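With one protein chain removed, the remaining protein chains of the complex are shown where they sit.
For chain A:
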Amino acid sequence: SLAGIMLLEVFLVLGTLLIYFLFSKKKEETLPFKDGWWGKGQKPVTQEDTSVRPFKVETTEEELSDLFRRLDQARFTEPLESSCFHYGTNSVHLRKVVSYWKNQFNWKKQVEVLNQYPQFKTKIQGIDIHFVHVKPPRLPEGQAAKPLLMVHGWPGSFYEFYKIIPLLTDPASHGLGDEHIFEVICPSIPGYGFSEAPHKKDFNSVSAASVFYELMLRLGFNEFYTQGGDWGWLICTNLAQIAPNHVRGLHLNMASVSKLGLTHLLSVLLGRYFPGLFGFQDEDVRRMFPFLKKGLYRILSESGYAHIQATKPDTVGCGLNDSPVGLAAYILEKFSSWTDMEFQNLEDGGLERKFSLDDLLTNVMIYWVSGCIVSSMRFYKENLQKGIGTQKHEKLTVQVPTGIASFPNEILHTPQAWAKKKYTNIVSFHFMPRGGHFAAFEEPELLAKDILQFVGKVEKEQLWKKK
């Protein structure tokens, strides 16, 4: 009977271990694919049209004269004395931008610039999805191009990737070697740019990830890399959670964590004094502290737009779709502070230090000619209306090999110690020497190099196979 008791104990222990492993596997649960119908009215009984149609951006004289008329009639309000960009976009500088917009900016020429890459539209889940698809001009013998999905954010667009695309499709011509060559797909998030806006409620990041997943499958890609920042960070993360077996690698230039707990609180209070205890590196401490200034106050002073867009998008976007100057003021303010918070102290907001007015206004024009500002803002409500940290995908981790490029002027810094709780398979994490939120737009070469080294690691160690 002693042997009997021992056997029972062994079984009990084994049983417990078995139950434990079964339950702990829950953390590695995949996010379900979110099917939906976003078109007008009822979903038709007929089969959806799955053709991929070529698309070209066009403009008309009428469109241009309407724009000029509105620019001519713009009503400005004088700024307070010595307020620089502390109250928002400074209208004295805005007048100069508008003057350039009227007299020097050439929209017809910019449309040709936009059309330099092949663009397409295809209907998915009831709405037309716009995307850019650039294949490499030449491939060495026996090498295949790696598909790379790059997703933009707000207030950006597919245009943000125009400078980085050649560095990825033709790295050799730019001194980046030819070990890895990509074919790049940059879609517009539904409700942004030339993608149709959803007609139904509830189109959130998981919906966007599901739509883009369908897009990649439709284009014939079974395995691909993804890259994103801003909303693109979240959509690509969700995509990696929905289809981990199809995403070879996930590269991010922004990595936020929304599930905050006691350890985060403690590390904020004590991390400056005991960085090692919380896994902080010197650069983490430099970027995160003093926490009140670089964390709390920054969040409060910079998130007004997110608060109003997450609650009343149709109200706040209304006037912006009617006043191009108002739209430019709203969007360009972000290209100022999110590139470098210190730019708020400059009278011109430092706008032209990192970007050309042509590039900045082309991005604004995409919002203007497509009339998408309201639907772009609705994305905030669909994602944030229930609060931060409450949704299912925020509680799930990511097992896909991940590479993070951490730019110094990103609005909020996320240390690797925090990121690795969510991204359990971080293959590379680098502190970039310069650059802010709009990484691909501002520092395409730095970002391209980081993507290449990340992909190099994943391919060399065949990391995608370890599932």
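The rule we apply is simple: a contact is a pair of C-beta atoms (placed from the backbone, for glycine too) under 8 Å apart; a residue touches a chain by one contact, two chains touch by 3 or more; residues count from 1.
The definition used in the following text is that contacts and distances are computed from a predicted model.
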Query - Protein name, per the UniProt record, of whichever chain is missing from view ("Sorting nexin-30", "Glyoxylate/hydroxypyruvate reductase A HPR2-like", "Epoxide hydrolase 1" or "T-complex protein 1 subunit epsilon") - result: "Epoxide hydrolase 1"
Query - Contacting the left-out chain in the complete assembly, out of A:His133, A:Lys163 or A:His199 - result: A:His199
Report summary line: The one residue from A:Glu61, A:Glu81 or A:Asp282 touching the chain left out of view is A:Glu81
Requested in this report: Among A:Gly126, A:Gly193 or A:Gly317, single out the residue that touches the unshown chain.
Outcome: A:Gly317
**Report entry** Option touching the unshown chain, where A:His130, A:Arg248 or A:Lys381 are the choices
**Finding:** A:Lys381
Query - Interface residues of chain A (partner: the chain not displayed) - result: 40, 66, 69-70, 73-83, 87-91, 94, 198-201, 300-305, 307-323, 325-327, 329-330, 333, 371, 373-375, 378, 381
